[in-house]
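One protein chain is absent from this view; the other protein chains keep their places.
Order of writing sets the labels: A and B. Residues in every chain begin at 1.
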Amino acid sequence: MKNMQVNANKNSNLSLAGALVLAGGAALALSQYFIWIHAPVEVTMGLVQKIFYLHLPAAWWGMICFFIVFCASIGFLLRRSPAMDQLAASAAEIGLLYSTMALATGSLWARVSWNTWWTWDPRLSTALIMWFIYAGYLVLRQSIDNRRKMRMVAAVLGIMAFLNVPLVFLSARMWRSIHPAVFASEGGGLEPEMLTTVIVCVVSLGLLTAGLLMFRFRQKNIQERVLDLYRH
Amino acid sequence: MSLEMTYLIASNVVIWLGIGGYVFYLAAVQKKLERKLEQLEELSHEQ
Partner (left out) sequence: MKCRPLALAAKDLRLVFADGAGIIQPVLLGLILVFVFSLSTPVGEEVPAQAAAAIFWLATSFAVILVFNTLYSLEGANQARIGLLLSPMPVQYIWMGKALSGLVLLLTAQIFFLPAIIVFLGQDLMVSWPGALGTILLIDWGLVAVGSLLGAMSQGHSARDSLLSVVVFPLLVPLLLAGISMGSFFLGEGTGGEPGSWLGLVLAFNALFTGAALVLFPFIYGEY
């Protein structure tokens, strides 16, 4: 009886995740309206500035996913529960996906407005280095056969990777300060329509992130249990 | 179509392809899982 209840609970978790993904997808589709029609064209940067509305949420939510990896890794080392490890793995996957998207869109944007695919900007370099670290993290998870050991090592790496972020950012900034700064950083005041668009995009991608993360987390959990059944 | 428009559309495509690709990947993993579950159920029926 209790078991069934737990199962029902978990099923509703899964459908909540599905609902979140659907809502996020719909919201993201809606935000296309905001991006193309509602937001005005920026005066100096022109049409291409609209890349920003997808670039920024991807970068932010990617970073938040990496932060979740950090927290879940600490949780795993404290409690040794496989669920924490599965959460960390799911968050790392999604964070890697988002930072890939942020890097790709950022590169496209740079090509138009700065006429170069890549420049040594502290944020850009930090994102790229984080991408490398978490790609390594996922490769590491694949290549250690002993599952208990893999979880421990991955948790340690998940903590170290995030501790490294401020240092990477600082060093990237100091590195650039040696060379002349060619490009002024963007920013300045946002018009109200732009601000609404940004908020809509951040929220809709956030919904999608939450849904994807919950779904992937549950999926990984079930995957491991099924694999265990095969082994017995 | 202006160069800017091309790049703007390209970056939108990147986002949608990224998320869509990931959702398809998740669906594929899920399908494989269900097949494995069915196998396990058959095994337990035979016993």
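Side notes on the structure shown:
In this section, contacts are C-beta pairs under 8 Å (C-beta built on N, C-alpha and C of every residue); 3 or more make two chains touch, one makes a residue touch a chain.
This is a predicted model, so every value here is computed, not measured.
In the full assembly, the chain not pictured is in contact with A, by the touch criterion defined above. Among A:152, A:202 or A:229, only A:152 touches the chain that is left out of the view. When the full complex is taken into account, the listed residue touching the unshown chain is A:77, out of A:77, A:203 or A:226. When the whole complex is considered, the residue among A:32, A:171 or A:196 that touches the unshown chain is A:171. What chain A contributes to its contact with the hidden chain is residues 77, 129, 132-133, 136-137, 139-140, 143-144, 146, 148-149, 152-153, 155-157, 159-161, 163-164, 167-168, 170-172, 174-175, 177-178.
Here is the rule we go by: only the chains that are shown with their structure count from here on.
The mean-CA centres of chain A and chain B are about 17 angstrom from one another, to the nearest whole unit. Remark: chain A residues 21, 25, 28, 32, 46-48, 50-51, 54-55, 58, 94, 97-98, 100-101, 104-105, 108-109, 111-112, 208, 212, 215-216, 219, 222-223, 226, 229-230 touch chain B in the complex. On the chain B side of its complex with chain A, the touching residues are 2-5, 7-8, 10-12, 14-15, 18-19, 22-23, 26, 29-30, 33, 36-37, 40.
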